[in-house]
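The complex appears here minus one protein chain, its other protein chains still in place.
Coming up: subunit A.
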Amino acid sequence: MYGGGYIYDEPNKRPLAEQLAEDPDKLAAFEARIAKGEKIEPGDWMPSEYRRQLIRLIEQHAHSEIIGALPEGTWITRAPGFKRKLALIAKVQDEIGHGQLLYNAAETLGKSREAMINDLLSGKSKYSNVFNYPAETWADVAVIGFLIDAAAIVNQVANAKGSYGPYCRALERICYEESFHLKQGHDAFIELATGTPAQKTMVQEALNRWWQPIMHFFGPPDKTSSHSEKLMQWKVKMASNDDMRNQFLDMYVPKIWELGLSLPDPLLRKNEAGKWEYTDPDWDEFFRVINGEGPCNEERLRVRKWAEENGRWVRKALMQPSDKKSFPVA
């Protein structure tokens, strides 16, 4: 459950008019279907820009599930107690399953899973920026399981109402499993927050470490983001970054404060209009980390590459070279 609001796009120099140069009749019919709330399915006509944006979105969501399993997987061997260990194993397995569901949804748009994995390994395709930070203690795992999953649910519940059928169906299944992730994360979080002074300190420190990445999670403020109008009309993007961030704060800040914990932002408060005010997180840091300078970027990709290289002999031994590759039908 790790799709963030921010989806990296490579610099696109083509003028907007050219990007949207499509058969006007087909485009109008396509947009009318979306406006009516119909789903677009794999064989349907779609503008090339719609296809490109969806591949980008779903592929990066898939990578985020796979890479997101790494910081949590780190703690499986050291989880405090048997029940926590079992729950964490189950959660990590779910995340990998979500990655596969999402790769399949992206494949219906015509990009093979191999091509997506290659783009991840070469750094061309990104994943959710939060996973470029380490899980230093068990409390970090609790914070990820509670708050990062919660933030992702806000995003994914919105996206599940989008226009592309296969992505919506994958997200429905994913959201169902995420409710367990959130609950087990919340449970681990509460256990620490209501525990011994050492446990409270541990979870408070983890919260302080993760607050900025969490504020980054939904992406840059609306005032700086470009080209989202068309994506909203096409129901690729279902809510603005600031709206999702606000919804997240509204749902979860009270759940943090009620446990006697604090958040490292003196300006954080809900104003009379019901909107949350906060210190703008450091967006320069956000872009630095996305572009490879975070504490864990290198480790994440090196581990992924190790897995690809060392699992290759198994995949190859099982390959049936006479088989012709196809794409999913729905």
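As a working rule, contacts are C-beta pairs under 8 Å (C-beta built on N, C-alpha and C of every residue); 3 or more make two chains touch, one makes a residue touch a chain; residues count from 1.
Everything below uses one rule, namely that contacts and distances are computed from a predicted model.
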item	value
Identity of the absent chain, which is to be given by its UniProt protein name, from "Peptide ABC transporter ATP-binding protein", "Carbon monoxide dehydrogenase", "1,2-phenylacetyl-CoA epoxidase subunit B" or "Cytochrome bo(3) ubiquinol oxidase subunit 3"	"1,2-phenylacetyl-CoA epoxidase subunit B"
Sole contact to the chain not displayed, among A:L57, A:I117, A:I214 or A:M244	A:I117
Listed residues A:E191, A:E205, A:D243 or A:E299, member touching the removed chain	A:E299
Per the touch definition above, residue among A:A87, A:L101 or A:V130 touching the missing chain	A:L101
Touch list for subunit A against the chain that is not drawn	41, 43-44, 70, 73-74, 77, 93-94, 97, 100-101, 104, 107, 112-115, 117-118, 121-122, 134-136, 169-170, 173, 176-177, 298-299, 301-303, 305-306, 308-309, 312, 315-316, 318-321, 323-330
